[in-house]
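Of the protein chains in this complex, one is absent; all others appear in place.
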Amino acid sequence: MSAKTDRIDRLAELTARKDEGGHGLWYEAFRRLRRNPLAMTGAVIILLFVLIAILAPWLAPHDPAAQTWLGEIRGAEGFIPGPRSGNWLGVDGLGRDELSRLIIGSRQSLLVGVVATLLGFTAGAILGGLSGAFLGMFGKAGRWVDSILMRFNDMALAVPSLLLAISVATILGQGLVTVMIAVGVTQIPVFARLLRGSMLAQSHSDYVLASTALGVRKRRIVLNHILPNSMSPVLVQATLSLATAIIEAAGLSFLGLGGANAANPEWGVMLADSQQYLATNLRLAVYPAVAIIITALGFTLLGEAMREALDPKLRK
Amino acid sequence: MALLEVEDLAVTFQRKGTAPVHAVDGVSFTVAEGQVVGLVGESGCGKSVTSLALMGLLAKRGVKVGGKALFDGNDLLTMPGSTLRDMRGSEMAMIFQDPLSSLNPVIPIGLQVTEVLKRHRGMKGEPAEKEAADLLDRVGIPDPRRRLKEYPHQLSGGMRQRALIAMAVACRPRLLIADEPTTALDVTIQAQILELLKELVAQQGTALIMITHDLGVVAGLCDEINVMYAGRVVEGAARRPLFASPTHPYSVGLLGSIPRLDAPRGEKLKPIPGSVRDNIAWADGCAFAPRCAHRTDECLDGPPALVQTYTGHAYRCVNPVTGDEVEAVTAAATLPAPSIVDATTDSDGEA
Partner (left out) sequence: MLRYIVRRLLQLVPTLFGLSILLFAWLHSLPGGPEAAMLDVRATDAKRAEVRAALGLDEPLIVQYGRFMKRLVRFDLGDSFTTGTPVMEEFGRRFPATVELTVVAMIIAICAGIPLGYLAARRHGRIFDGLTVTGSLLGICIPIFFLGFILKAIFAVKLGWFPSLGRQDVDVNATRVTEFYVLDGILTQEWDASLNALWHLILPAIALASIPFAIIVRMTRASVLEVLGEDYVRTAEAKGLRENTVRGRHVLRNAMLPVVTSIGLLTGGLLSGAVLTETVFVFGGIGSFLATAISNRDYPVLMGFIMIIAVIYVLINLAVDLSYSVLDPRVRVR
């Protein structure tokens, strides 16, 4: 399981290093990010995506649930009106304005991504933080707790995420909430391991040793020094996790776990629904897919650039 | 004619969007057959870059190399890559600082030795194995047959450096460059490795360029010494004159920072204040001036020229240290033992 874990561990170690010359790691990383065109592309995409999601109700030209062109659609012959004035991207198989559905759908995708990441982050942070704190604060017994927690965590990390998501989803039944939770659960072990590794790397750093030597209390060191400084790789992972969540959510929706809700269109569900018109109306699949790809790419570009900016071995 | 004549060697690192860095800036020195020449200076002074430039091991992109380096009359710097590749490992070889990271971790020592023999001497199979075992034996590795099958992590630090030396001398090179070969080793092992190098050089008549920040190493080994600072040679002389009458304040400082057994009890070491980061550009004056106790106003008038004395002593200083001042620190400093602490206050790794 070490490829995935190696990547996580590597990221975790990075915060313990500080650049020369007095500038903080993040200052340097940010400077490097601003010069990286890929990172900036990612940031712009994310910004646009978030803006669209927030302003969706005002941007969407039509009600995403209204079936305006129903009379013209002859599903049997596969005729679905394409782009035309009033419906710039045409309508879907049920005569609903495609563009409006895409715009409103951005909200659901953002919601899925954010909720899933937050869930994974929160639960993972609690688990990893506890584990790391136990390791750091309670001596031998703490080490035991830590190693048992991490054993389970590595096992969960070893299960392919789609499989994990499917198992969670079967317990919870269909629906968007299911998708959010299922995707979030797959992120828990990632965050847990990352935060713990990061705390571990911090605890070996010189300033922690110095504080210990000065007689600062362990609990204070963990809460005031180690924890805040362990957060930067977690932020990188959160960015990447948003992309993963959006893609995985699409996969789960495709498998029929997303459920269907006419009033709240979601890109993954739209993509899944487009299957039946694939032979005649490929565009119905292309629109939501391109939306998913661009959004995921935005988060991935920024996240990877952040990781690269933090990793001295990758920048030469 | 000398085996190697380095003339005005300059290495500039240029990255897009940043100011060019003159890592090596007009360095000249010569090495004759069988001679040991030391390049001395603290981390970041350009001594390693000099050696990598000679070997053609600097990255191709973002690096500009100027000047000449005549090896047997042929310029190493303008030579086609394939010719240089043929010469590396056979005519000239190099030993590096960290023996563990310099050995391939996943290949047995044996193959790492025989691959040189195969490449340059066309040896294969059992004869190559035998020669490799002989080489390990010669550099003082006991039970060489067994060691050939082992991996670098199974050897001790000293053994690893011996193995690296065996690879370097496998084809009896005419020039050997040793880049801080003892820095990563224990003090007792350091002495052994130095002794080994001395022996090999004497036996094979190899010319040796010894790169180090440790004047103790130099004192025991080198015939000629070039002290480098911020990419330039600031003082060059034969061993005895350099230790007896160092002229450049930087060399004096280096000598003064060596701990000595015969120093009076309680006497303090005299570290050179500041670090390499406090340099100024040579164009603005003497790069060492900000750290120099001997500084005068003239030091900042422009780059000091290299002064050649009739004894062959050369220094780059407008206000050199005179004999009396040196007396205090160098009275018995002709041959100090290998030093235990780093000769400088700079603790960074080699650039």
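Each chain gets a letter, A and B, in the order it is written, and its residues are counted from 1.
The definition used in the following text is that a residue touches a chain if its C-beta (ideal position, glycine included) is under 8 Å from a C-beta of that chain, and two chains touch if they have at least 3 such contacts.
Given the structure is predicted, the values throughout are model-derived calculations rather than measurements.
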Option touching the unshown chain, where A:T117, A:S161 or A:N229 are the choices: A:S161
Residue touching the undisplayed chain, where the options are B:K64, B:K124, B:H153 or B:R240: B:H153
Sole residue of B:N74, B:S101 or B:T309 that reaches the chain not shown, by the stated touch rule: B:S101
Sole contact to the chain not displayed, among B:M55, B:V139, B:L155 or B:V201: B:M55
Identified contact with the non-displayed chain, of B:V116, B:L200 or B:L254: B:V116
Interface with the undisplayed chain - residues on chain A: 1-4, 6, 38, 151-152, 155-156, 158-163, 166-167, 169-171, 173, 243, 247, 250-251, 254-257, 271, 275, 278-279, 282, 285-286, 289, 292-293, 296-297, 300-301, 304, 313-314, 316
Missing-chain contacts mapped onto chain B: 55, 57, 61, 85-90, 93-94, 96, 98, 101-108, 115-116, 119-120, 151, 153-154, 164, 167-168
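We take it that only the chains that are shown with their structure count from here on.
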Length of the line joining the C-alpha centres of chain A and chain B, rounded to whole Å: 51
